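Just passing along the structure, written as structure tokens.
Missing here is one protein chain; the remaining ones are kept as they sit in the complex.
In this document, chain identifiers A, B and C correspond to the written order of the chains, with residue numbering beginning at 1 in each.
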Amino acid sequence: MLRQIEGSLGVAQAVALCRPGVVCAYPISPQTHIVENVGKFVKTGALKDCDFLNVESEFSAISVAIGSAAGGCRTYTATASQGLLYMAEGIYSASGLGLPIVMTVASRAIGGPINIWNDHSDSLSQRDSGWLQLFCESNQDAVDTHIMAFKIAEKVGLPVMVCMDGFVLTHAFERLDIPSQEQIDEFLPPYEPREYLTTKEPVSIGAMVGPEAFTEVRFLQQRKMAKALKVIEEVTAEYRKLTGSKSGGLLECYNCENADLKLIIMGSTVGTAKDEIDRLKKEGINVGIISLKSFRPFPYEAMRQAIGDTKQVICLERAFSFGGRGIICPEVKRAMEGTNCDIKTAVCGLGGRAIYGTTINAMVKHALAGKFTEEFTWFDVDSNVLNSYTKNAEGVTFPEGPLGASQLEASVKHA
Amino acid sequence: MLQIRLHGRGGQGVVTAAEMLSLAAFLEGHFAQAFPSFGSERTGAPVVAYARIGEGEIRTHEPIQNPDVVIVQDKTLLGSVDVFGGLNPQGYAIINSKDPAEKVVPELVKMLPEGHVFTVPATDFAMQKIGKPLPGAPMLASLAAATDILKLESVQKSFQSRYPGKIGDANAETAALAYNYIKDSKKGGSNA
Amino acid sequence: MLDKINFYQTGSNTVGNRLLNPAMRSIQASVDRPNSLISGHRACQGCGEALGARYAIDAAMRATNGQIMVVNATGCLEVFSTPYPESAWRLPWVHSLFGNTAAVGSGLAAAAKIRAMKNGDTNVPRIIAQGGDGGTTDIGFGPLSGMFERNDDVLYICYDNEAYMNTGVQRSSATPPAARTATTQLVGEHPGADWGRGKSVPLIAMAHGIPYVATATVADLRDLEAKVTRAMSFHGARYIQVLVPCPLGWGLKSNSTVTVARAAMESGFFPVFEAEYGKITSVRKIRQKQPVLNFLKMQRRYAHLTGKKADPNVVARLQALCDTNIKNFGLLGDDEPNGVPTAIQAYERSNRV
Partner (left out) sequence: MMNKSFAVTLEPGTSLENHTGSWRTLRPVNVFKLPPCNKQCPAGENIQQWLYYAAEGDYEHAWRILTEENPMPACMGRVCYHTCEGKCNRGFLDESVGINSVERFLGDYALEHKLAFKRPVKETGKKVLVIGAGPAGLAAAYHLRHFGHTVHVVEQAPEAGGMMRYGIPVYRLPRNILDAEIKRIEDMGVTIECGRKVPDIEAEKKAGKYDAVIITTGAGISQNVDIPQGDTNRVLSALKVLGEIETKGEIQIARRVAVYGGGNTAVDVARSLRRIGAEPVIVYRRNRDKMPANEEEMDAAIAEGIQVKWLSTIAGATKDSLKIEKMALDENGYPQPTGEYEELPTDAVVLAIGQNVEKDILAKLEGLNMERDNIVVDPETMMTSLNGIFAAGDVATTDRTVTHAIGMGKNAARGVNAFLKGQVYKKQPKNPDAKFEDMHPWYYTDAPKTVRAELEVARRTSTFDEVQHGLTEENAIFEARRCLSCGNCMECDNCYGVCPDSAVVKLGPGKGYEFNYDYCKGCGVCAQECPCGHIKMVPEQI
């Protein structure tokens, strides 16, 4: 059914359609509207046989989710930013225990300094946590991905983070096609846990595993990730067939045929970029977009195929590794190992700095003009803001426009 | 695609207005999008919200830099915020004020085509019917009257579906007052 | 005739008593007790926690006809009971983290309820969350308080051995004053743990107004079993703190676990009581009052208080704490509790001892 609603409400409805048994939440912007709505559904009885717990911290939210999932219930929670970090220990516990929790991460920067706006530093900080991380480019994608996420998680036996850009998507009112309960009941049968706590068949879950088997446990966890690549594709195909949706998948290509340059983007920037790419096409510039949906597991093979013969790739990254470089770019490089594809990182859109069509436009022009000479470039630094500090503090100024990593490094050489 | 930017202050229902605008458009079969300028602003702080109306899927999520319409719910913002920044030279502006546009935004009136700048005493209408300074519905109704991109009924319906009962009805009545006010002023040829 | 004789040689002081009719015997005395925590676990010799856990969980199993599922905090109990590839638990059991046990318990309780509801099953398993004092009074305290205030249907059992034993005997907020731990060593002017630190989680639990709070020790099995059984008669959040001496951490002979717990109880060092809805309903009276020195002298963690160089003032101060407990909780004879019981820390901090 088509509805004009806030993304958060759409996700809440999607979650409710999946008939979770337990939902728990702790408030943190910009995730709040989602669980507020789910809580309301539970209270009104629209969502039956579901317990909604208001917990006292994200640490307890993930922990309640762990308990609930270990108890054999379909379980959902949501968080963002600091909340995700506060959960971190539980995040690893949940994946280690193979609990198919679905959690929305309404992506938001991590402080300090405290910042409530959107980027990807929270979810990507949990890159190695053993969770599947699925990114959404629109609210429709978010609605559909949440539904698919339950099925994927339960099939794979791992928890799934559905990462949707905070505010940009969560707070946007858009036209959403919400599947019917009948459709989802057909798609997602009642949860049959692989293992859970029951007095009928007692087991001890969560043993201490020493050096004699820990590597093998990890190997098998990694094997689940490998399985997940297949499951994501299968489930996406099934879902699309059932609903006619275009959402999901490992990655999605846009205008990739014969593109001179491809942009790899995660999240809501994809839509903005698509509009801009269409405009560029009118100028005769042929740019493809690879919307990376599944960051974990990383679809190396699908990525290699999506890039194909394209010689130039820019990864638009909304988070990076301090003291290191980009986060997506190294993965793409691994995917393209042995080719002469030129792959670079353009960092932009941190802490809510808007990425406009014009940002994309400039990035493309820059790339095609061969100005991306380094792997890592700060793309949307405001030199006025920056210099207002560095000039006074250190007598250093930075030029306008994108800043390569070497420029940053050079500025401290004489320090 | 029509891009609308709404300016106001926290507590005046600016974000809601943008959402209702998108809902009204949706009800008429358009694609629409609304989103706030995200922040942690509290009551009284300047707030911006955006809306897009189009005939196909709206993919972009960038903030609106070049609006086709600017709605100013609080004229006290005029001196402090560049509310008309990036406004399409062929665009529209609607300002919540009892005073004529020529008096409130004389520069803008000169800049935009004639009949593209309107003032409407939306807060007065709201106080009459709702009893609270919530100018959202009359501002949207003014937009509908000024541009004909929406029907009054759609604006009314959007509020009534969001706030079923008395409050929705009061908003609908307020909207009608504003709608007629603009229509009347258009008939009068000038908004002055 | 036999039933009329209400005197039974050891009464209910021993685990069992052949002279009692079977219905009145302790759960631990029965040949078919659940043995929820079975042999082969890797606890140290004379482990009080292993003992306390079996006592408590067996009692809960009996009270619920075997419908118990356990969430365990990281700690000795978890490590010694479930090292791959063997588990010593015979009931559904899960371990997640050190500090999240109460919350996992909440989630599990919710899941158990919902699953039963969805399956049309009238039998809803009951949840026990358990951990040591570190996992309870320190790192897990926030989730514990959250579980309390939500009144989730979880019984939380804290096996209190008064320090972080699993990591090598470091101080926790349950460590008593003057006790040696690896982080409060017997050096300097004031050897051992500082005075005026720590907290009484049972009293804090009571302040949440939850249905049931109790303390117990491994030295009074009947009391412990009665409390677990009573706890299982309530729904909602419940808390029991069981004193479980640690031979390693306290510097005890491995055979002294129960004896030292008894000394803690009989000296007033560890007040044993129960409360319902925030009000104390009963206290376990001291049977044979002992001076605190009896308790101290069994333990190397108090070696500095019993040797030749012992500071009598410190012993006197500890005795004063015991006396304060005895007075506040009414632990002796027909004494009534002295109004609202106060955490001993309050007395320490107010320099009244």
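Note that a contact is a pair of C-beta atoms (placed from the backbone, for glycine too) under 8 Å apart; a residue touches a chain by one contact, two chains touch by 3 or more.
Since this is a predicted model, take the numbers as computed values, not measurements.
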- Of the chains on display, those the missing one touches are A, C
- Of A:42, A:97, A:314 or A:364, the one touching the omitted chain in the full complex: A:97
- Touch with the omitted chain, as defined above, among C:123, C:185, C:255 or C:281: C:255
- Contacts from chain C to the absent chain lie at residues 1-2, 4-5, 7-11, 13-19, 25-26, 28-29, 31, 35, 37-43, 45-48, 50-51, 54, 81-82, 84-91, 93, 218, 221, 247, 253-259, 262, 287-288
- If you put the missing chain back, which residues of chain A would it touch? 96-98, 157, 193-196, 201-207, 209, 213-214, 216-217, 220
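Criterion: only the chains that are shown with their structure count from here on.
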- Query: Considering only which chains touch which, how would you classify the arrangement: line, ring, star, complete or other?
  - Reply: line
- Task: From the Cα centroids, identify the chain that ends up most central relative to all protein Cα atoms.
- Result: A
- Task: Report the inter-chain centroid distance for chain A and chain C in whole angstrom, where each centroid is the mean of the CA atoms.
- Result: 45
- Message: Averaging over Cα atoms per chain, report the distance between chain B and chain C in Å.
- Response: 65
- Item | Euclidean distance of C-alpha centroids - chain A vs chain B, Å | 34
- Message: By the touch rule stated above, which residues of chain B touch at least two different other chains?
- Response: none
- Message: Considering only the defined contacts, which chain B positions touch chain A in the complex?
- Response: 18-19, 22-23, 25-27, 31-36, 38-40, 58-63, 65
- Note: in the complex, chain C contacts chain A through residues 66-69, 71-72, 78-79, 81-85, 87, 89-97, 99-115, 117-118, 125, 142-143, 145-146, 149-150, 152
- Message: Please output the residues of chain A touching chain B within their complex, sorted ascending.
- Response: 2, 4, 6, 29-30, 116-118, 138, 165-169, 171-175, 268-272, 274-275, 352, 354-358
